[in-house]
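Structure in structure tokens, see below.
A single protein chain has been omitted; all remaining protein chains appear in their positions.
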Amino acid sequence: MGLFRYTLRRFAQLVPVLFGIVTLTFIMMHALPGDPVRLYLGTEPGQELADDLIESHGFDRPLYEQYFEHLWRLVQGDLGQSFVYNRPVTDLIWERMEPTLVVMGLSYVVALPVAIGLGIYGAARHNEAGDHVSRFAGLAGISTPNFWLALMLIYVMTYHLGLLPASGYTSPFVNPVESAMLLVMPVLTLATAQTALLMRMTRSSMIEELRSEHVETARAYGIPERKIMVRHSFRNALLPLITIVGLQLSTLLGGSVIVEEIFAIPGLGRLFFDSIIDQDYSVAVGVTLFFSTLFLIGVVLTDIAYAYIDPRIKYD
Amino acid sequence: MSQDGSRVKEAEFDARSGFVTTLLKLKHSPTSLAGLGIIAVLVLMALFTTIDSFVFDRAMITWLHADPYAMDQTMRYEGPSREHPFGTDRYGRDILSRLIYGSRTALAIGILAVGISFIGGIIIGAVSAYFGGYVDDGLMRTVEVLYAIPGLVLAMIFMAIFGPSIYNLFIAYGIVGIPAYARVMRSEVLSLRDRQYVEAAKLAGLPRRTILFREIVPNGLAPVVVQGTLSMGTVIIGAAALSFLGFGVQPPTADWGRMLADGRTALLVAWWVALFPGIMIFLTVMGFNMLGDGLRDVMDPKMTVEDVGIDDFDLDDLPTEPDHGYGFGDLEDGGRQPASTDGGSSAPEGGDRP
């Protein structure tokens, strides 16, 4: 009951933030330089067509009018029309969503178990050699630029070893084998920094847990260390991890721009990058809006999971 | 100034000397010393290049090694040799001296962008927490809006709006970073504003602005400084990523991200063009992360890098949020230990499987 109300309240709190994002992106759309109409027309424009286009897209009307229309259309789920593709932005986002979500999802799938395993290992061997190695690896992981890693992976894995294809995307739901081959490097690129971050997180909260009073008490009762690790400490240590998993969405969404550009994956990151280059601003704004919404929902869901798992949180 | 005022000064002094002590503790942490070492080398390189380029018009580096901007089309893509230990790029420029000059760009981006986030974040966070109410709501919602847009995406949009140049890069990443600092500062001020010396300052009749920025903010700076050290790395990588995507530093400025971006088409035949700038970025970021890790550890062993991340988002809605006080004590909700003495079997799910 309380959790349900908490859930509702958390989602309700998103509304003003979303409204803010819509407003900010609208301002950005009009602050961006260049004229989409101009680019669309190419090198030798006829003024007549330019006027037609401007009129049909409402670029000649006062800003506040355009803003309210923008809001009204958003409420109806309409993100506008792409100049370049001449299609609704929502259609484009819908089409390009799968690769981005698959790559992101898989990088969670790869990162979480590795990070938790190494994190617990580091905590259990606190200040021993193994811990130092994993700690250093963690630091190295968060310090490696992902675009550099991606290029080096292609250089070694594809060019020198010929092991993996370097470009393209196949849906795992259509051809799992081909898809897996194509996904290895993109997922590795995204997952490296993520694993490192989650591992550091796991390690430090485990160390903290292991030092805590109730663990001391458990030790005093003679409960075996292994059992303490798994039954008592880990579950508490997991809590901050849940929050981080939600917050990481933001980094991953940003990372998708780079990964999709390098590995030629037709996802939302590429769509965003191309739309900025082509000055196809309704698409750029649509994708930004979609990314932020996805992130906000992710954060709220992890908050709810947190509240659900952690009995100490009372959602009034 | 009244007697109360001088007491306030003492408290401030204590806080500062505390900060110095914690810095001294760093010497027990080999990781942070190593990080400090890397950063010191970078700073020296950056100072050297700054003096060299403004005072001597690159005469020093040319005499020592090679002019980072001198082109020689007969030496395109030369591999590492005695003359050019790290090889040359597509214009025949010496990569080693460009790497050295690149340290100035990297540090400038890091320091200025972090500086903008730092100052902006402190002001917004402090004002928000101290005044509370609508001010708090308004500012924090705005900050959340910025925070909800992925950093790289936001930075790309800013660069597209302002146009690609190194100055705009500072501003773009400066703005992108503000939310994190604002959050940290806000929670610090919340925990400090009812402290004794603040009460004392109020009694002494100091104006609110003075109390906030003279008494409260300096005492809450420590975690923000940690955040700053750690986010130097993030900003340097982010700026390099922007340059990589073609939105950042403009040629011919020596910049690691740009060098890497320009080197990628030749990667298969001239690995040195992209490898060395990548290593420089890696080492620099590593240096800042190592130092930041160490700083965090000596300030409070409990505090974790990632806690900064947790606090970044809207958790003030969780009334009994554990463990976001950075261990500076005095938090009303008192951290997690008291709450968790109920033992390990309290979690409702997960561990109950046979």
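The letters A and B name the chains in turn, as written, and every chain counts its residues from 1.
The rule is short, and it goes like this: a contact is a pair of C-beta atoms (placed from the backbone, for glycine too) under 8 Å apart; a residue touches a chain by one contact, two chains touch by 3 or more.
Here is the rule we use: contacts and distances are computed from a predicted model.
Trainee: Pick, from "NADH-quinone oxidoreductase subunit L", "Peptide/nickel transport system substrate-binding protein", "Phosphoenolpyruvate-protein phosphotransferase" or "Phosphocarrier, HPr family protein", the protein name that UniProt gives for the chain of this complex that is not shown.
Mentor: UniProt protein name of the non-displayed chain: "Peptide/nickel transport system substrate-binding protein".
Trainee: Could you tell me which shown chains are touched by the chain that is not displayed?
Mentor: A, B
Trainee: For a quick check of understanding: of A:Pro88, A:Gly130 or A:Pro266, which residue touches the chain that isn't displayed?
Mentor: Of these options, the touching residue for the absent chain is A:Pro266.
Trainee: For chain A, enumerate the residues touching the unshown chain of the complex.
Mentor: Output for chain A: 33-36, 38-39, 41-50, 84-86, 92, 95-96, 154-155, 158-159, 161-169, 177-178, 180-181, 184, 261-264, 266, 270-271, 274, 276-279.
Trainee: For chain B, which positions touch the chain that isn't shown here?
Mentor: Touching the chain left out of view, chain B contributes residues 69, 71, 73, 76-77, 90-91, 160, 163-165, 246, 250-252, 262, 264-270.
One rule holds for everything that comes next: only the chains that are shown with their structure count from here on.
Trainee: Could you please state the distance in Å, as a whole number, between where the Cα atoms of chain A are centred and where those of chain B are centred?
Mentor: Here the centre of chain B sits 21 Å away from the centre of chain A.
Trainee: Which of the residues in chain A end up touching chain B in this complex?
Mentor: 9-10, 13, 16-17, 20-21, 24, 28, 31-33, 135, 139-140, 142-148, 151-152, 155, 159, 197, 200-201, 204-205, 208, 212-215, 217-218, 228, 230-233, 235-236, 238-240, 243-244, 246-247, 250-251, 253-255, 257-258, 261, 272-273, 276, 284, 287-288, 291-292, 295-296, 299, 303, 306-316
Trainee: Which of the residues in chain B end up touching chain A in this complex?
Mentor: 31, 141-142, 144-154, 156-157, 160-161, 163, 233, 237, 240-241, 244-245, 260, 264, 267-268, 271, 274-275, 278, 281-282, 285-286, 289-290, 293, 302, 304-307, 309-310, 312-315, 317-323, 336-337, 339-351
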